[in-house]
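Only one protein chain is missing from this complex, and each of the others stays in its spot.
Chains: A, B and C, in written order; residue numbering restarts at 1 for each.
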């Protein structure tokens, strides 16, 4: 399984902190993203954000990063700490 | 009169904190410096230091700055505070 | 001598004076200490130049990644400059106007190294550490997420 997390405005838009998805349905972050966009209009809108960021196993990654069973994938808007 | 001050290693080399000189004998800092160099070998050596700094009335100045009656002229080595 | 790096991601407040004392404790070889503290402002400029009053800032973070991102940034700074100690604290949760959000402290034998490393850590923290701010107004009205500024991304280019 893949653990998927959402943060900040993205979490609010989706009304969802996170979910688990089977690992065998996609090989990259962008394939995972496409699959999640299929969950409905609010998902498609939120996940199509041009500046969407992704972390794979708690490290910033690009949308074409590979995804493996057991990975933790987090989507979030640009960070604004400090 | 002109008040002349010496600081740090320059003060130690000259064995002198400062002195007063009549105002009518020179028009610029470099003329004052030449006159002071005439006071003896240690003065000539100390005041010929290539990086000698000068302040006129407590502001950094160049050696050709004009000198007027009542001015405070300070000579010192490069500063090392902070 | 190995650099001492200390990272905290915490809800509790911190005392910059105490952090300074810790950076200096038994540390006579580093003559330079640079520190940056970020506090909650009581207003937020919006696009039209109006100032919206802010009563509370909600700081969300990604637990686990927040710590490791800050550690990675501090380690990069320590590779790049001759540092003695690096301390980074970032808070999360609701923070009132005026409260401390972030502390970055660096020590070095060289002032330039301490100051540059402190600025470097703040710049990367702003654009690379997973924290998000939401502003709640004085009337308690629904909060607005703070937008990332392109100037923060631009700031990374100078390093």
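Everything below uses one rule, namely that a residue touches a chain if its C-beta (ideal position, glycine included) is under 8 Å from a C-beta of that chain, and two chains touch if they have at least 3 such contacts.
What you see is a predicted model; the values in this text were computed from it and never measured.
Among the displayed chains, contact with the absent chain in the complete complex occurs for B, C.
The omitted chain makes contact with just one of the residues C:36, C:62, C:81 or C:132: C:36.
Listed by residue number, the positions of chain B touching the unshown chain are 5, 7-9, 51, 55, 58-60, 74, 76-82. Although one chain is not displayed, chain C still touches it through residues 15-18, 20-21, 24, 28-43, 97-98, 109, 111-112, 114-116, 118-119, 122, 126, 155.
Everything that follows uses one rule, which is that only the chains that are shown with their structure count from here on.
Separating the centre of chain A from that of chain C, both taken as means of CA atoms, is a distance of 26 Å. Between chain B and chain C, the centres computed from C-alpha atoms are 48 Å apart. Averaging Cα coordinates per chain places chain A and chain B 71 Å apart.
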